[in-house]
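A single protein chain has been omitted from the complex, and every remaining protein chain is retained in its original position.
What follows is chain A.
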Amino acid sequence: LGLALYAGSLCAVSGAVFLYHDYCVIGAGPAGLQAAYFLQQAGRDYIVFERSHAPGSFFALYPRHRKLISINKQYTGKSNSEFNLRHDWNSLLSHDRRLLFRHYSRDFFPNADTMVRYLEDFASLLKLRIQYNTAIIHVTLEKNEQAWNGHYFLLTDQDRKNYKCSSLLVAAGMWVPNVVNFPGSEYVEGYETVSINPEDFAGQTVLILGRGNSAFETAENILGVTNFIHMVSRSRVRLSWATHYVGDLRAINNGLLDTYQLKSLDGLLEGDLEDLAIVKDKKGKLHITLRFYLENRNISAGIDSITLPQDELDNFATRAPYDRVIRCLGWKFDFSIYNRSLRMMPGKGNIKKYPQIKPSYESRGTRGLFVLGTASHSVDFRKSAGGFIHGFRYTTRAVHRLLENRHHGVPWPSTIYPITQLTNSIIKRVNEASGLYQMFSVLADIILLRENATAFEYLEEYPIGVLAELEMQTGRKARSGLFVIIMEYGRNFSGADKDVFYYNRAVGEAQHAWQSNFLHPVIYYYKHLPTEREMGLRPPDWPLPRPDAIHHIVEDFLTDWTAPNAHILPLRRFLENCLSTDLRNFFAESCFLFTFTHQKLPPFCQQGYVRMQGLLGSQELRHHAVQAGLLQDYTHTDFSGDRPHDSHDGSQEQLMRDHAIPVRPLQHLVNAKDE
């Protein structure tokens, strides 16, 4: 194996020559580069295959009109680099601060050429090992008991060169255009090739098939010069600000919605493209009809013999003939290069364009094959950001961590903290973590409690779909319960038909936090790691099974969850009640009193004061605490040593009252229970 670890080792198996690497990555797009970065950082033996001569070849062509719709926010008012990634949708993750997209473009919606340049820099500055001009045309398996996964992956490129790998990371993207076949589809132009010069459309009437961002982007480009544009697709328009899904129609492209609703001739129609038929008349105009009318006809007989819908229904909507029909139906995964033995199957239903994968991003058909990048979006299609750079940069890191644990015995990175840091560590993460924020409801921070809840272990951005396998996948133990921290939108808030601007859509009070609509942190508490079965039986639309307790931190207009009373206090109470302990902070003076009056100390005193790290506090602070009734000031106690008599009553009463304070909340709780 020592030999095999070196890049480019040669293996000769049954005559063919194989170049061996532990990891092969197909595609040097954003996901492939991101994966390469982590493999390189970990010192792994890997190679990236790229069919083009440069990284990011998809972006060299697409989007056709060159405007990326991923935001590139220059300013957030904060210097926190992790937080700022929440509003940087283009950068890949790296330690190199030069490789932030805002250094490449000042545009809020940057040009696609900038992305190409960025990816080139990313590959070269980080010296990633990429083999360009290598198109993998076939992938097959070779059974071998010695191999990590019981088999090797054998890859063949266009020059019949062969490569062998233990683990295959498919970051090939989605680049095969979706094509619909119907009578007359030969008259349809594809998004891939259609002219992007508006002048070519001057005075024309255009029909666009599809209703995604590429369709609207195309329409937007020619909106001003056409007679009118009609768009047809099966489903209604889905606006990203209503669905909270970045893949739906973004406001930057929706000019046609405006002209449609303001009756400026453009329009949207719903209909199944499969039922469609297009016939061309003698003048070259394209007429819409239905497949139904063509069934018994001979098309070659000419347009005159074909029934058009308007012949029967003289106000048929698309009775006007079109000059051009453009297909903008998106892309699908290239399944063709995988040998059947890999069982790379398309998903079912609306995710059929994606290969079938598990929530761990591993192929359902082949162990050791992971799908990265936009092709891995089936895990969170129409939910989160896993199909986009700002989402899959985190899922790629998660896959890398899974692999590190599986093949190299490097457990999932974690930090161990004393229990007194529990509230803090959660507050810190929900306020700055970008992975949790972008990959909401998909990646979760996990807190594994140590015995007796005196300490905990913090794991970042674990894919919750495989929560049940946590111990096996991370090499960490969940013996004494765990917290799962994710971000969620309100369950019924988002949707194509939802009014997301209704009055009182935002919740302000902590006690109603569970009704929060906008993205907010949610903490699940489990006494035991949920089992596979429990994961399977989770309520529909729930990312996780029923917890033993749950806490919502109330949504915040500024997404700043650091308010002491509205955010931190309810969270602390939740954690305290889950752990059955008191997580308050105390000044050293209180700890001193507790030391002499209680056999047990609260964690803050136990882990701080007793270890000579007590919080003495400044004079002003202690004074404030006294004023708040949370700390007793004994300095003014007149104490002459004789028995307190009536003259003493004032101070005596004061003393007695206040002396009860440090324990009063507890007594109070006990009393409440009794009642």
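Basically, contacts are C-beta pairs under 8 Å (C-beta built on N, C-alpha and C of every residue); 3 or more make two chains touch, one makes a residue touch a chain; residues count from 1.
Definition applied: contacts and distances are computed from a predicted model.
S.K.: Would you mind picking the UniProt name of the chain not drawn here, from "COQ5 protein", "TXD16 protein", "BHLH domain-containing protein" or "Guanine nucleotide-binding protein G(I)/G(S)/G(T) subunit beta-3-like"?
M.R.: Not shown, but named in UniProt as "TXD16 protein".
S.K.: Which residue from A:Q34, A:N90 or A:N431 sits in contact with the chain not drawn here?
M.R.: A:N431
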